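Just one protein chain is left out here, and the rest sit where they should.
We just call them A and B in the order they show up, numbering each chain from 1.
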Amino acid sequence: MEVQSTTGSRVRRRAETKLCLSRRQSLVRGILGRLGHGLLFVMASSSLLAVLFIFAFIIRDAVPFFRLRGFSEFFTSPHWHPASADSPEFGALAILFDHALVTLCAAMFTVPLGIVAAVCLSDVLPFAIRQIVKPIIEILAAIPSVAFGFFALVILTPLFQNHGGNVLAGALWAVGIPVMLIVTWVLSDILSSKFKVGARKAARWTVAAVLAGIQVALLVYLGGKLSSLVIVSGTNALNVSLVLGIMALPTVVSVSEDALTAVGRELREGSYALGATRAETLVKVVMPAAGSGLFAAAILGIMRAFGETMVVWMAAGNSARIPSPWYNILQPVRTLTATIAGEMGETDQTYGAAHYHSLFAMALCLLIVSFLCNFAAEWFVRRTHKRMGKLAK
Amino acid sequence: MDMSSRKILDRGFTSLGIFSVVLMAVTLAVLLTPIIIRGAGAFVFRETVENRRFTFDVFGRGDEAALEVEVADAAKARKPVYDMVAEFRAEVGQMSGRRKRDMQGQLRTVENLLRELLGPFPGEPRPVMPRSRYGKPRWDRAEVALGRLLTVEDYDYSDPTQLGKKVLTPRVEKFRGTKLEELFDYLPAHAEAMLRPEWTLNWRFLTDEPVDANIFGGIWPALLGTIYLTVGAMLFAVPMGVVTAIYLVEYAGSSRIVSLLRTFVSTLAGVPSIVFGLFGLAFFLNTLFDLHLFNQVLGISRSKTVLAGSLTLALLVLPTIIRAAEEAIRAVPHSYKEAALSLGATRWRTVVTVILPASLPGILTGIIISMGRAAGETAPIIFTAAVALGKVPSLTELHQQPTPALPWNIYNLCSENQAIEEIRHVQYGMVLVLVGLVLLLNVAAILLRARISRKLRG
Partner (left out) sequence: MMERKSISKIAVAGLVTVLAVEAAFVVRTMAADDAKGSGKIVIDGSTTVGPIAKAFAEYYMSVNPGVTISVSESGSGNGAKSLIAGSCDIASMSRFMKDAEFKAATDKGVFPVAHVVAMDGIAIAVHPSNPIAGRGLTVKQVRDIYTGKINNWSELGGPDLKIVRISRDTSSGTYETFEGLVMKNEKLAADTEYVGAQAAMRERIKSTASAIGYVGLGFLDDSIRALEIDGVYPDNNTVSSGRYPVARPLFLFTNGYPALGGHVHAFVTLHLSRKGQEMVEQIGYVPVTKY
């Protein structure tokens, strides 16, 4: 009995000491806790630190270039002769232009395709097919860039070089025929709706025939022109733009799909209830509502193409020259990323060598553009969500 | 607009959407098919006796007795070739003047082409480079070499103001009436007997060291180097990423800090990969590892190392991990947390014992996906880790040694290499292995995610 009571009191006493901390203990714990919180914060801000460090170090090595050579040459001269012994020239205009050209070409192809595909995924395809398509997009996103570059260099390049015209004509036909069919079908129907009911069928067929004829003629003409085209260099801007476009596609699709699903069912159902068809609902209601999100998708997709290195390094031809005429995407080009990757090893990496620092100046350009784009994309995404939040209320 | 044309427009819109999705699927197929088919050629191919000889000599694999028999058989088939060449050499010796000089040149070409196809002539000193010590290791390459031996590609410059015309003539024309004439009938008829091609499944492609600029052997160092870099990147990125996510969800006091941090996370995600590479060079190699502490005390090398590459890749995948972990932690039902807290658990304890286990599959999915990303990235490791040739460093030297890595070696072999055509199969094989590795990781992630969503639903 006695024993039990003593142990009981001991337990109680222990519990008491556990529950109440002495002043010192609580102080120590408080400090430790603060420290812990601080440390945790430091670790959590690793990404913040990384970004700051990246900016700091790129700027640190880019500034000496501008101090050595000034700003104007870099941005206005197209002559890039960094390794010339007597009179090196550091005009990056051609490289900047080429980079923009390649990025925009990729965007022109990937943004419309990606958004249409996203619409299809979010609203058109049945759930079962969506389950199949989604992994396709994920796989496309997962393939390493060097594999895309290999594809561009080893498969596309000889194809372009040896059968360039025919490949382009074939691509035109492959895309043109389905588009033509749809256009003919839709237009003939709309145009024939002006006719009386009795004559409508005949009218539709004649209009369709005329339209199809015109389009086939156009396709034949363009196809003929294209197939007589000789592509002298398979490593060119078109080649890499196509591949970059494919690489950026998953980003565009998934971000715009997110934006489209964020619109919610209420709007859609409201639209359907008013008697709108699916296409009308999508084009007139859902897509405008998701507008900023779609913008963000476009920006993020463009950024993906913008920051890519391996594909352009391997398959763009690396010729630091503005194509002539400037829109000729069948000529070899060279981008900022490829220049950095290709030349960093060849420069003398001593502090104060203009060539070394010029590459950091290029990296700084890349960094600033991607930073701004990222900001814009985020702003757009946030706006969509805010709007949707308001709508939901 | 009346109802029917609206319906038609609707259908047109739908078919446009479906068309774009189909286009995407077709693109993927076009992309993967050649890589898979030709990549398989690195593993499954018709192996000649020369490759079996090489494998036995260098890697010590194969049945010595059987090989000896086979080599003897092949030598028997080759003997007439060498006899014919020897006879012809004697014949040339008796010629004179211009014809002699001309024939000597022709003979030298034939001899060199024969060496390329079959290896050195019997009795010649053993060459140093494996590529000239053995004949063609693969039957497909042997067929190409044989074709060059049998036909001469020439240009006719008779009219200098016009482009020359390509003339393909059988090489036998040059040797009409000589003792070498028969050779050009003998070669195609007995090529298989001389090289004895056999279909083989060479999974050792994955685990063999490359020999003589990848003409022989496999890709083991590059594969292992990629694995080192990837795992190394995860070792740094996972703790950082998961802690950041925990902080963002559970600890960050004000929403302003959260949104600030999140902005920086997405900024980091948007930085072009080549800039990561430059940063790795400027920060890790040129600055951090140049410090006395790292360089002298810890012994970290200032040139490319696996460590520097891993750190650079870790920064690259950090945003992916943070986002995945954050999403996974947020997805844990509130009731779990509340239950734990109401039982008197501290916040930390709740995180460790309740939230982390519940969100683990989600975090793992993110980790697996970013492993795929890290394995495939090239630009960040160009300046920080990757070399063209080298032994894989042992685990204790990762801070001192660079390593070959699949993505870099793919670039290196297919763009700046003399024997690009000769080692096409290696390039395809490497791409297949890299893509396979990445896709395997992604499929694992997809399956894992499917399981999670089933669990959450069930």
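In this section, contacts are C-beta pairs under 8 Å (C-beta built on N, C-alpha and C of every residue); 3 or more make two chains touch, one makes a residue touch a chain.
All values reported here derive from a predicted model rather than from experimental measurement.
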Determine which one of A:G30, A:P135, A:G224 or A:G270 touches the chain that has been left out. A:G30
Checked against the full complex, the residue among B:S96, B:S254, B:S342 or B:T396 that touches the missing chain is B:T396
Of A:L68, A:I177, A:A217 or A:V232, the residue in touch with the unshown chain: A:V232
Contacts of chain A with the absent chain, listed as residue ranges: 21, 26, 29-30, 32-40, 43, 80-86, 157, 161, 232-235, 313, 317-321, 324, 331-332, 334, 338, 342-350, 352-353, 355-356
In the complete complex, which positions of chain B touch the hidden chain? 127-129, 131-132, 148, 153, 155, 157, 159-166, 211-213, 232, 235-236, 239-240, 243, 246, 251, 290, 298-304, 307, 346-349, 351, 382-383, 386-391, 396-402, 412, 415-418, 420
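Here is the rule we use: only the chains that are shown with their structure count from here on.
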Rounded Å distance between chain A and chain B, as computed from the means of their C-alpha atoms: 25
Chain A residues within the chain B interface of the complex: 37, 40-41, 43-48, 50-51, 53-54, 57-58, 60-61, 113, 116-117, 119-121, 124-125, 133, 135-140, 142-151, 153-155, 175, 178-179, 182-183, 185-186, 189-190, 193, 246, 249, 253, 277-280, 282-283, 300, 303, 306-310, 313-314, 337, 340-341, 344-345, 349, 359-360, 363, 366-367, 370-371, 373-375, 378
Complex contacts: residues of chain B adjacent to chain A: 1-2, 4-21, 23-25, 27-28, 31, 34-35, 239-240, 243-244, 246-248, 251-252, 260-261, 263-279, 281-283, 286-287, 315, 318-319, 322, 369, 372-373, 375-379, 382-383, 407, 410-411, 414-415, 424, 427-428, 431, 434-435, 438-439, 441-442, 446
